[in-house]
Structures are given as C-alpha cells and as structure tokens.
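The complex appears here without one of its protein chains, the remainder shown in place.
Chains: A, B and C, in written order; residue numbering restarts at 1 for each.
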Amino acid sequence: MRKIITEFIGTFFLVMGAALGGGLGAGLALMVMVYAGGHISGAHYNPAVSLAVWIRGKLTGGDLLGYWMSQVAGALAAALVVSYVFKQAGGGTCAIPDGAIVQGLVAELIGTFALAYVVLNVATAKGNSGNSFYGLAIGGTVVTMATVIGKYSGGAYNPAVAIGLCIQKSLCWSQIWIYLVGCFGGGLLAGLVFKLNNPDDK
Amino acid sequence: MRKIITEFIGTFFLVMGAALGGGLGAGLALMVMVYAGGHISGAHYNPAVSLAVWIRGKLTGGDLLGYWMSQVAGALAAALVVSYVFKQAGGGTCAIPDGAIVQGLVAELIGTFALAYVVLNVATAKGNSGNSFYGLAIGGTVVTMATVIGKYSGGAYNPAVAIGLCIQKSLCWSQIWIYLVGCFGGGLLAGLVFKLNNPDDK
Amino acid sequence: MRKIITEFIGTFFLVMGAALGGGLGAGLALMVMVYAGGHISGAHYNPAVSLAVWIRGKLTGGDLLGYWMSQVAGALAAALVVSYVFKQAGGGTCAIPDGAIVQGLVAELIGTFALAYVVLNVATAKGNSGNSFYGLAIGGTVVTMATVIGKYSGGAYNPAVAIGLCIQKSLCWSQIWIYLVGCFGGGLLAGLVFKLNNPDDK
Partner (left out) sequence: MRKIITEFIGTFFLVMGAALGGGLGAGLALMVMVYAGGHISGAHYNPAVSLAVWIRGKLTGGDLLGYWMSQVAGALAAALVVSYVFKQAGGGTCAIPDGAIVQGLVAELIGTFALAYVVLNVATAKGNSGNSFYGLAIGGTVVTMATVIGKYSGGAYNPAVAIGLCIQKSLCWSQIWIYLVGCFGGGLLAGLVFKLNNPDDK
C-alpha cells in the first residue's frame, strides 16, 4: 500500500508537470519525485517502466497491476486538477500530424526505450547500487528526449502521461494507440536488451 | 545557535534569489544553501518545511520557534538589502487576480506539499541516509513548481519568502493570508502523509 | 561484447542528441547515457576519450579498436535514423568559415581536451572512485564547451559525433580533418597531462 500511494503521488506531479510545464516541467517533476519516492516504490510513475522492471525480474506480476492502476489514477487526478481547478483544459487537437504517424510512433518508441534503459541501469543494476544520481539520470532522460525528439509526438514516453494528457485534452484519444504501442514497445525492448546484456545481474 | 545562524543565512539568500531572480533564482539559491547548511541545521529555510519536520518528529518545539524567528529575520534582511541597497522595491501589486484566489491558494498548497514531501523523504527518511542528491531534489522542486504552476500565485511555497516579498513589495499584504494558509496547509499535509506512509520510520 | 553494445547504444543517443538538439541535446544525452552505461563499458561514446583512457592505461589496445568501431557504428545508425526516419538531413554546409579554420581547430582541441581531462579525473582517478557525479561532470563539460566556444566549430569534441554529423549533413566532409586532428589531439594531450600530473595513479 505504501508503494501504491507513492506511485500515485509521483505520477500526479509528473502528469501535472507535463500538462502545465511541457518536457522541462515533466522532466524536473520526474527527477524530484524519483528522489522522493525511490526508496519506497522504486519510483516508476510510468506503466512502460514498470513493464520493463517486471521483465527484468524486479517487480512481481501482482505489483505490476497495482502500479499500473495507481499510475493511471494519479494521471486522472492530475488531469482533473489541471482541467477544473487550474482551468487549463487543452483543445483536444492531436499532437502528431496525419502524415507523420511513423515519426510519432518511432519517437515514442525510442524515447521510452531510452527512459526504461536508463531506469534499469541506474536504479536496478547491481553495479550501480547506492548511487545518488538515479533521479538526475531518469528525469534528465525525459528532458533530453523532449529536447531532441519531442516535437514528433509531444513527448509522453509514458502511457500514464499520454492518458492523462488525453483526459486533459492536450493530446487526442484517436492517437492514444500510438502512445500505447510506442511506449510499451520501448519498455519491452529495454527490458529485453537489459536481460541480454546483463545475464549475470539477476 | 549554530542552527539559527545557518537558517538566517540560507533564508537570506533564498529570499534575495526569489526577489531578484524569480523561481529559477529561488530554486538555485535554495539548492546551494541546502547543500551548504544541511549538515548543521537540516537547511529548512522555510517555516512550512520546519512545521512538516516537527510533525514528522525530527525537530523539537523549541527549535521550531527558533527556526521560524530566524527564517523571518533572514527574509526581512533580504527584503531590506534588495529594497534599499539594490533599490529594487516592487510596486506592491498583488500577484493573484481577484477572480483566481482559489487557484492561487491551491497552487501554494500543492507546491508547498510537494516541497515538504520531497524534503521529508530525501532529507529525513532512513532509507535515504547519506545521499548526495537532497539539495538537487529540494531546490529542483521549487524550480519545478515555479515552472509548472508559478503563474497562479507568484510561486512562494514558503511563508518566509511570502513575508519577505510583501516587505519588498513584490507581493501584497492583503493576500498574505493565502500564502500562510496555503503553505502551512501544504506542510501540514506533507507531514501527515509522511507519517501515515512511513509508520516504521521514527 | 556487453561493452560494445553499451558503447553502440550510448553513442547512438549522443549523436541523435547532437543532430537534433545541438550542444544542450548532446550534453544531456551524454550525461544520462554515461550514468546508464558507465558501470559496463566506462561509457566513453567518443573515440578521442577512448584514446585518452588507453594512453592513461585503463583500456587495452584490442578494446580501443572495438570501442572505436562500435562508436562509429552507433554514429552511423543515429545519422540514418535522423536522416531517413525523422527526415532531418542537413544541408551539408561547413560549420567553420574558410577564414576561421584556426579558431575551429583550436576550439575542437580545447573542447576535447577539457572533456577527456574531466573524464580521466572523474571516472578513472583513484581519488574519485565511487562518486556519483561523473555523468553530471562529463555531460556538463559538453554543455559548457558548446555554450562557451561552440560557435567556432559547431561543437563536436568527438570524432564519432563529427562523422555522424557529416553523414547526416550538419557538418561537411571537407572539414572532417579539422575534427579528427582537433579531437584526437585534445584527447592525446589530456592523456599525457593526466599521466604527468598523476604519476602514482596507475
């Protein structure tokens, strides 16, 4: 239950950061919330990262479901606060142009791969235990990807962020499949690459 | 006495940063002063954070009063230096529009909750003892909140900053209650959430 | 093989960052990928840094060749993704004006010296073992040099980045010698300075 509450709070601030502060707001919010919650839940705040950690063997199937529900609930809460308290509902237009679906999908896939690859290495690898840089690296990856390829997809790299931004209408529901396929695909790929490249790190 | 002097110096630079450098100046000043003073006083520089640490049981009632007085004195000193040495007194206009009091109050409440929640976790939790990231996380939270929701309240997240900016006339006295209620409310909430979520961390 | 894959992934993201995000994108990508891969390969992602580490005695000759090939392959992959997936091929114009070849060469030499000097000290010196700041320092050096002297050469400080940007046509092949001479010269110089200044650090 401690983990579920921590994932809820962290995802709430991450989605609020994405909705009102763009890539920089999301990355900064992720950094500080990873440092705040890492010692309790591992601080995923991202269903695709939780998938990668489950593939890598550091999360049980039951926890995976609990994390996913908590992350989506945090995203929903943030979307409601942004829309109805701060009155910043978006216009509901899609972030990815019709002629650039491939670019949007690849951007979400590459960005989420980078994020999950960094998380698995800095926060779950034996060779990095006890470090103080994990939040900087994880939040920094979101800022990096938003800076480098953010314009191709709006820069979610996180199914919960994508769902939250659809509710808040900064993204559109008709393109949610691009984010779900791209983000879970990126997380899956990162989990497999980590396992292949670190066979002795159980 | 060492703690009182440390809180005075840190709050002085924090309020000067907020008055002359906005959210980024405040967050950066907080980060460096947290690293400089953390080993002496815990580096709160914020009456709402001190309240949260007292609720969490890591500050005595006597220290709480001493910290508060020192923090307000540091804010006063900074306001005087900014106003009379650097001659940057504000116009005394209120930061929160009349029709957006709720948004301003909620922004201060959420922002201060985030700040105190991060402080309690990164600087007082057993699971994070000896880390090197606490200043980055704490200063980063102010930059995050200023970036994400700063426009709704001017972004104090700290009663001493709010008082200092009222003296220096970047904020107005008629709205000071919003900052006091929002900030102390956010600190109180963070203290309760931490205790509930970390019952074994005394 | 684990090291080769790690160098490939890191250099891929570094070159994509440089091509689509400039000096800031490159420095941020380097920071996060250094933290992700440092525990496996040392996280050079840069043939001139690998040269400096080889001179310093922390990389075998065989590994040096493997690292170089992997880094160039990562750069090639990034250039192809940027050019053909994201359709951001450059115009192929040279970054260094004809009358400012000396400035461009010195900028690459100084910038790469700084980068390799920082890497050798933060990531290979005995006195700094077990630190958590190496990625911040290394990525920060690229951001620093791009901010300070980036305009004189486009700011590669890395032969693999220069080659990748020539393929992607943000730089031009006719000036590739400037980057190769400047970068390898800077790495060589840093290796020698480190050995001279740290004779007891084998």
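In this text, contacts are C-beta pairs under 8 Å (C-beta built on N, C-alpha and C of every residue); 3 or more make two chains touch, one makes a residue touch a chain.
Values in this document were obtained by computation on a predicted structure and should not be read as measured data.
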Ask   = Hey, which of C:12, C:67 or C:152 is the one touching the hidden chain?
value = C:152
Key: Residue among C:48, C:136, C:161 or C:183 touching the omitted chain   = C:136
Key: Residue numbers in chain C that touch the chain omitted from display   = 102-103, 106-107, 110, 114, 117-118, 121-122, 125, 127-128, 131-134, 136-137, 140-141, 143-144, 147-149, 152, 193, 197-198
Remark   = Across the whole complex, the chain not displayed is touched by chain B residues 2, 5-6, 9, 13, 16-17, 20-21, 24-25, 28-29, 31-33, 35-37, 39-40, 81, 85-87, 132-133, 135-136
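Just so it is clear, only the chains that are shown with their structure count from here on.
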Request  = Round to the nearest whole Å and give the separation of the Cα centres of chain B and chain C.
outcome  = 40
Message = For chain B, give me the residues that contact two or more of the other chains.
response = 132-133
